[in-house]
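One protein chain omitted, others in place.
Moving on, here comes subunit A:
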Amino acid sequence: MKKASPNIDYNQKAISIKGLQKSFDEFDVLKGVDLDLYKGENLVVLGRSGTGKSVLIKIISGLLKPDEGYVNVLGQEVDKISPKELDKLRLKIGFSFQNSALYDSMTVRENLEFPLVRNSRNLTRKEIDNLVETVLDAVGLSQAINQMPSELSGGQRKRIGIARTLILRPEIMLYDEPTAGLDPITCIDINNLINEVQRRFNTSSIIITHDLTCARAVGDRIAMLLDGQFQHEGTFDEVFATDDERAQAFYNYNFID
């Protein structure tokens, strides 16, 4: 079980969501979601596949628009700001995709430089190289700098994906299924990396997962998304100290069967 991070500031909210609703055609995915993420906190969002976990973080990053509700990220309502303001806000949000989403046609170095050279056009070659080396060092993959994404393992791709988001020094990290499809040892490495990112870069993070080992290792707080709403919230033990069969089934599948 993770020890609570000492850097959490419960007086400041990085993200605040109220009454969020989102539907696709006739299918209601999110039915009034309320959520707060505090500065410096790792919040794990648990839930079955198709319950709208990824939709939630795509709305936070402005990739999807909400149907109803209030989504405030670092003091700005994402669906009400101009595209320019949204781009500025996005520089403060790191998004680690489920399949890493590395650019296949670019080397690791080019992948890492891509967001940097487009958003900080005054940087010198030396400064860019230093930043690339720093984030590669942070994810422990300095040797992979000239490799193509196709030459990397699943775990390495995840690490590079995280490094690419860290290069812009985000205040918020959004992890979409960070341990999906990885072996248990690599999962532990990724969990450690998520905690290391929180400690070293002082980020506030939302980690989307259905892996309870990951949730227990990285979450300062857990929120369980069931039927389009958050039903249980608290520490890992508090969330599963319930009679709710849906939550219990989740726990039993991960730790007993």
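Methods note: a contact is a pair of C-beta atoms (placed from the backbone, for glycine too) under 8 Å apart; a residue touches a chain by one contact, two chains touch by 3 or more; residues count from 1.
The rule is short, and it goes like this: contacts and distances are computed from a predicted model.
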Inset, instruction - Have a look at "Dihydrolipoyl dehydrogenase", "Stage III sporulation protein AC", "MlaE family ABC transporter permease" or "Amino acid adenylation domain-containing protein" and point out the UniProt protein name belonging to the hidden chain. - result: "MlaE family ABC transporter permease"
Inset, instruction - Kindly state which of the options A:168, A:188 or A:226 is in contact with the chain not pictured. - result: A:168
Legend entry - Residue among A:70, A:114, A:201 or A:251 touching the omitted chain: A:114
Legend entry - Residue among A:68, A:87, A:151 or A:238 that touches the chain left out of view: A:87
Inset, instruction - Identify the residues of subunit A touching the omitted chain, counting contacts across the whole complex. - result: 58, 61-63, 87-88, 90-91, 93, 95, 97-99, 101-105, 114-115, 118-119, 121, 164-165, 168
